[in-house]
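Only a single protein chain was left out; the remaining protein chains are all shown in position.
To keep things simple, chains are lettered A, B and C as they appear, and every chain counts its residues starting from 1.
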Amino acid sequence: MPDLWAARLPGGSDPRARAFTGTVAWDWRLAAADLRGSLAHVVMLEQVGLITPGDAALLKQGLHQLLAEVASGAGPWNPDAEDVHTAVEEELTRRIGEPARRLHTGRSRNDQVALDLHLYAVDAARSLAARVDDAIRAVADAADRCQDLPMPGYTHMQRAQPVTVGHHLLAYAFMLLRDRERLAQVAARSAVSPLGAGALATSTLDLSPDAVAQALHFRAVYDNSLDAVSDRDFVTELAFACALVLTHLSRLGEEVVLWSTREFGFVTIDDAWATGSSMMPQKKNPDVAELLRGRAARGLAQLAGLLALQKGLPMAYNRDLQEDKGYLFQAHDAAEEALAVVPGLVSALHFNPTALSAALTEDVLATDAADRLVEAGVPFREAHGRVATSRSWDQPGPADPSAVADSLRARDRPMGPGPQSIARQLCRIRDSIARPV
Amino acid sequence: MPDLWAARLPGGSDPRARAFTGTVAWDWRLAAADLRGSLAHVVMLEQVGLITPGDAALLKQGLHQLLAEVASGAGPWNPDAEDVHTAVEEELTRRIGEPARRLHTGRSRNDQVALDLHLYAVDAARSLAARVDDAIRAVADAADRCQDLPMPGYTHMQRAQPVTVGHHLLAYAFMLLRDRERLAQVAARSAVSPLGAGALATSTLDLSPDAVAQALHFRAVYDNSLDAVSDRDFVTELAFACALVLTHLSRLGEEVVLWSTREFGFVTIDDAWATGSSMMPQKKNPDVAELLRGRAARGLAQLAGLLALQKGLPMAYNRDLQEDKGYLFQAHDAAEEALAVVPGLVSALHFNPTALSAALTEDVLATDAADRLVEAGVPFREAHGRVATSRSWDQPGPADPSAVADSLRARDRPMGPGPQSIARQLCRIRDSIARPV
Amino acid sequence: MPDLWAARLPGGSDPRARAFTGTVAWDWRLAAADLRGSLAHVVMLEQVGLITPGDAALLKQGLHQLLAEVASGAGPWNPDAEDVHTAVEEELTRRIGEPARRLHTGRSRNDQVALDLHLYAVDAARSLAARVDDAIRAVADAADRCQDLPMPGYTHMQRAQPVTVGHHLLAYAFMLLRDRERLAQVAARSAVSPLGAGALATSTLDLSPDAVAQALHFRAVYDNSLDAVSDRDFVTELAFACALVLTHLSRLGEEVVLWSTREFGFVTIDDAWATGSSMMPQKKNPDVAELLRGRAARGLAQLAGLLALQKGLPMAYNRDLQEDKGYLFQAHDAAEEALAVVPGLVSALHFNPTALSAALTEDVLATDAADRLVEAGVPFREAHGRVATSRSWDQPGPADPSAVADSLRARDRPMGPGPQSIARQLCRIRDSIARPV
Partner (left out) sequence: MPDLWAARLPGGSDPRARAFTGTVAWDWRLAAADLRGSLAHVVMLEQVGLITPGDAALLKQGLHQLLAEVASGAGPWNPDAEDVHTAVEEELTRRIGEPARRLHTGRSRNDQVALDLHLYAVDAARSLAARVDDAIRAVADAADRCQDLPMPGYTHMQRAQPVTVGHHLLAYAFMLLRDRERLAQVAARSAVSPLGAGALATSTLDLSPDAVAQALHFRAVYDNSLDAVSDRDFVTELAFACALVLTHLSRLGEEVVLWSTREFGFVTIDDAWATGSSMMPQKKNPDVAELLRGRAARGLAQLAGLLALQKGLPMAYNRDLQEDKGYLFQAHDAAEEALAVVPGLVSALHFNPTALSAALTEDVLATDAADRLVEAGVPFREAHGRVATSRSWDQPGPADPSAVADSLRARDRPMGPGPQSIARQLCRIRDSIARPV
């Protein structure tokens, strides 16, 4: 970053130090946010009279041009720049000359970087929420199609009571609805502008932080400048939201893997969503589902890293925080990539009624039998014991399909597997995602 | 848990298996929640006619009696019980006899445990929020007292620009305000009742989950029973909120440690909040602050454990989830204990104006000098360079106190260290905590 | 800890500070190590003439007495003491008077605590290694019994090639052998004495650190005193070794859960190692295996916490390190408890030949067919393709048992499932654990 502090440290940096501190190779994805933030800053500088309308026009024109190039996929103009912010400012200077040297007026890297991260986080949270909606929609549609296809519900991976495929799948839709809610809250909490905090203590110049926030459609400005430049709560919250999304999807992944074993045989996966083996000619493997399952570890890792990074940092800005971007980008990517395969994977699952029906053995109706005794006045603990000892439960035969159907109908209650309950659940889900975050 | 499934597995458990699966030693703290949940369940069972008013009265009386004993500090009545839920049910049976055997009607351990955790989480989140309020109040009061005491603000632990002690401390108040917000959201999201979900698939009995939720002042019932028994999002969110609280406090801890070094000398800690050395007679150490700093690792650890625990679990309930309580309790305790020392520690800090003033060297005014050039029309980048080379910055002398005062006044802007800004910040903080979560 | 620094800070500690910094409730398990360390210290002090033989005799007698009481299960003599070290020193003073006030000669809490941790770690690593040996023995015995019972081997949870139950189980024995090796290395690396380092900088007294190390059968003394008091590598390594043990056992847990599903049906678990359901009368659940699976998260959590704790701590000792004990004890307990159930659980598994045989479908022989073509000169890639298209692999019938037997014999090669290979593997395992760590 020679230009920025060449006057103070004229000897230049050791190349090893530059290599260690430079980030342009991986923070380039902040380029659009950086340009948008600079545009809002220019608008404000002009408004408060710190730059002339002429300079402002040139700056805006230059920034818009660069933004257009970034939108078209331009990489760093100078790959040797220290970071995305320097790369942008240098290129702007190359293009429009002296006015570019006024751009940083009243601004520090610290509040600039923080603003860029806020812009990134708001967009990422919203984009993830849209992906979550796609996943919910796919899960709900699959559940709709299979809403009355009976299957055994499991606890401890042992058959428990009859549910339906639709009922089972909808549990994932409700997990994802909570993810959506959290992402919306993260987006809202991230939409607070730090610009004007300067390095840590605001500026003696007559800036208008509110004007910047308004230009960016942010809901507020930070209250305290030291907090503004050192806060990474919103980054950590976004990583946490990603970690929970990934945890939910890992559970779905595990179930698809289980269901597609020969032993369960509950689903057949479309060939296009399966893979083979390099050695074993007969193999058809559920790799996408396995990777969904494994991917949750990435969310956890980024979150743990982010928290460890911030632990014990004194005020206000410390360079350690540069590392936040690596965790944030990876958490975002991990979640976005995982969400992106959910609609396809879910559509590629073909549920096998024969296998599901064969798995509905008599034992799944034992609880209903105990309930009948309760209704006849037997205390529950006694009813439980009587049913438990009424027969051997070790080798149950197939359940009577009509008894299964009765059981499902008898549990057409709030939260349950019956048709009216499922209809309500579907309705609630579709309403909830009717409008984007 | 012999009584619960003795009929099914009459041979009894291997003692090693019992030792490994039993939890009463550490889940006893759920006892009150368990009793409150059972009370709501009884109210509902009576309401829908599944138990008689007579049995309900006996059950309620028995449960209230046990609740009173727990409130007075009773330990597990039977320390060999498998877990808190069994210990409670067994004791109730011992006291009131047969009606106790009707208590579990329409209920499973799975929805019962989930409900207990929800009750615990709501209370924990609110209690933590109250502790956060105490901490905010203490920090704000300290800031109020030192609102115009100048000190150097730091970035990269290098002196940067003048702020005031009040300004600096208030940054912590705003961090904690975000914690408060998050805890309030966790409390709200936790107040959803799973009761009625049964083991995973509701019940054929005519239960009223809504009545339970109302009795507990919960805002809703889960939508899907499989989700209801397997969801631990709210536990994970609470652990995350604790992890962020602890991260913030670790930063405060680090600063108190720094400030109380002889080299900084910014604060003297009351003897009552310091410790000595077993070997070195002269020592006075800031142990409380050090432990605050270190404690953040506990939050991170519990959160990482909780996420790893849930990864890849199939539906619905799996026994792995029993381990969630260890993480939850530790995260809660770690945060509560750390918050509990903040008011005392902050009050025990005596800021040393002489040392603070001596640390305000001329270099902290360099940015103001550049701003002056900008106001005179010099592009910022040039202004920065001119100031950087205007003198050597390696051995700055003391700053003129009136220049420091001018600088602070000149930054009496939004987020800044000036008097009106601090007044606004204090006002905003005190308003925000005026009403408990 | 009034006695220790009452002269320096005579006002006493704030009760809130004492509550936050005190640890005697959970560090009492270091009592034996503390007493053994003090005994070695006394031996050395007498040897170098810093205490008289008379005082030494009294001190040794007193310490031995306390050690005997601790061995018999004594709790902290003074539960209000700050920590185990203070509780011990105070009690010793109560019992033998003035000589106890000479015990701390040339010693600091810092090297004392470090020594206690080293003693604890050496013992814990060895005790864990012995538990690992028990687990290996149980797994090897089970493998021995089932060494020629065929089962499908799996990749991606899809049937792949025939192996035997013995072959499959032995994979766990080899994982555990690596754990054993690691624990032995941790024990060795922990057996280095910090005593003599004092607070951080040794002492002007003429101590003999070597004599202490010898008395404790440690292999060396630290080289540098600042390192000696601040090093927690050995604690972290032990936690890591525990985390890997737990990760291995979580895989075994998952397989037992899978195998005991109705769908796989590969094993029946003894009733004494299974659990029932509070609601569903028919249930028999593999809770021990589920908890083994979930327990791995605890190892990960403690390790992450320990690393975060140490990050960025300046030299030499900081109070943050007090928290290391919580992580260490939990990692140790988690691994020890999990290992303790392995022999019983493994012995409680009854493999079901019928189910295993039914799972050996024709497809598991496809790779052998490709190998035959390769032996006839067909390039492997072509052979793979020919077999893949030679038939439909979607609904394979049962494999001919004699073909399965042939396949196993044909793979009686290094690492493989054949009888000679298994005999070699068993031999290697039993040799490796013949002598304790």
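Methods note: contacts are C-beta pairs under 8 Å (C-beta built on N, C-alpha and C of every residue); 3 or more make two chains touch, one makes a residue touch a chain.
Since this is a predicted model, take the numbers as computed values, not measurements.
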item: Listed residues C:Val221, C:Met280, C:Ala334 or C:Leu360, member touching the removed chain; value: C:Val221
item: Chain not shown: contacting residue from B:Glu290, B:Glu323 or B:Glu337; value: B:Glu290
item: Contact set of chain B toward the excluded chain (per top definition); value: 155-161, 257-258, 260-264, 268, 276-287, 290, 304, 307-308, 311-312, 359, 361, 363-364, 366-367, 369-370, 384-388, 393-394, 396
item: In chain C, positions touching the absent partner; value: 3-8, 50, 98-99, 101-106, 110, 153-157, 160-163, 167-168, 170-171, 173-175, 178, 181-182, 185, 189, 196-207, 209-210, 221-231, 233, 236-237, 240, 243-244, 247, 250-251, 253-255, 258, 293, 296-297, 299-300, 303-304, 307-308, 310-319, 367-368, 371-372, 374-375, 379-382, 384-386, 388-389, 393, 407, 410-411, 413-417, 424-425, 428
item: Interface with the undisplayed chain - residues on chain A; value: 1, 4-5, 7-14, 16-17, 19-21, 85, 104, 107-110, 112, 198-199, 270-285, 287-288, 290-291, 293-298, 300-302, 304-306, 308-309, 318-323, 326-327, 337-338, 340-341, 344-345, 348
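Simple rule for what comes next: only the chains that are shown with their structure count from here on.
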item: Distance-maximising chain from chain C - centres being C-alpha averages; value: A
item: Chain centre separation (chain B, chain C; CA means) in Å; value: 31
item: Length of the line joining the C-alpha centres of chain A and chain C, rounded to whole Å; value: 35
item: Separation of chain A from chain B, taking each centre as the mean of its C-alpha atoms, in whole Å; value: 23
item: Residue numbers of chain C (touch at least two other chains); value: 276-285, 287, 290, 304, 308
